[in-house]
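The complex is shown incomplete by one protein chain, all other protein chains being positioned as in the whole.
This part shows chain A:
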């Protein structure tokens, strides 16, 4: 399994960790259990993405910020450095590194809007100074390893080589793209190189979108699978493991209401009810015409489907009728030079799942997936200047103004 991990310079710190190392972090030694740390990481990553999306930052900037964030907490505890300050700092630095700079005070302003009063208190009396001071610590911690590669570019590279029905391929690519978005909330970027993550999540998307890769450009006789051309030594076990780490995001039980979270706008009993009821993801709310609610697909179900396909003959995954049909690639994707970053901001209000049969696609099935929780946490009900529109409970979970991560994060 190890042979795929090969890309590093001797002088560089090694940024990839074994799973057991990920359970032996400064936070863990500081009394924070693994599950809690995972949640903090997820919340921090989501917050970076939400803030970045609000500021029209590109996916590379957000992803870079998230990777800084994950790396930072391999050296410091969440108790020492509150996650939302660190998240702002990571996004601030990533903005500069990816040539999409944002003013520190603007980031803080968005943060103050997104966060509850309680959480924003962690920024102290002088939030800007807090972020500035942290930036120096961040830079030293990450050893000025500023340039981060993300799986996105590899998805595009791989997709170009695959042969098959073009529409299906694009559908698959879009799905893989979304999985990569969501994978930022996991620690996968601390475990595997972007190439490996791209292969795994494209494999997953291929399975779920029923796009079978039969041939690819540049195929050699010794290539059994398309990815053999790009990464060596990727086993099925490894792929499954990576896929499951992402799929776990969609099946995680909702966290109990944490004391440091603002009160939810819904009573917990309502939430419990909602949890047991299929919730249609936010994007659908903006669609017209609204499609009938489709049965929810849980991560567990997806896993079953994945399994049945992997294991050979089995029932076709009928329930996973995936993927938005409208997608496009980020403009200028062929050249990932800095100059093109600003040209490809993430669309804020593009209805990505504009057509039918989209509701069961991963982005829209986080019934219990953090977005629901996270979004609602960001919206303290007390904010009188932000009146909540009267909406059915489910849409309150996905306020239209804050599109869920997955969907708003798709390339255009």
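We adopt the following convention: a residue touches a chain if its C-beta (ideal position, glycine included) is under 8 Å from a C-beta of that chain, and two chains touch if they have at least 3 such contacts; residues count from 1.
The criterion applied here is as follows: contacts and distances are computed from a predicted model.
The unshown chain of the complex is recorded in UniProt as "Protein kinase domain-containing protein", chosen from "Replication protein A subunit", "Cell cycle checkpoint protein RAD1", "Protein kinase domain-containing protein" or "ubiquitinyl hydrolase 1". Residues touching the missing chain, restricted to chain A, are 2, 5, 8, 13-14, 16-18, 20-21, 24-26, 29, 31-37, 40, 74-80, 82, 92-93, 96-97, 101, 103-104, 118, 121-122, 124, 131-133, 135-137, 139-147, 256, 258-260, 332, 335, 337-340, 343 (touch as defined at the top).
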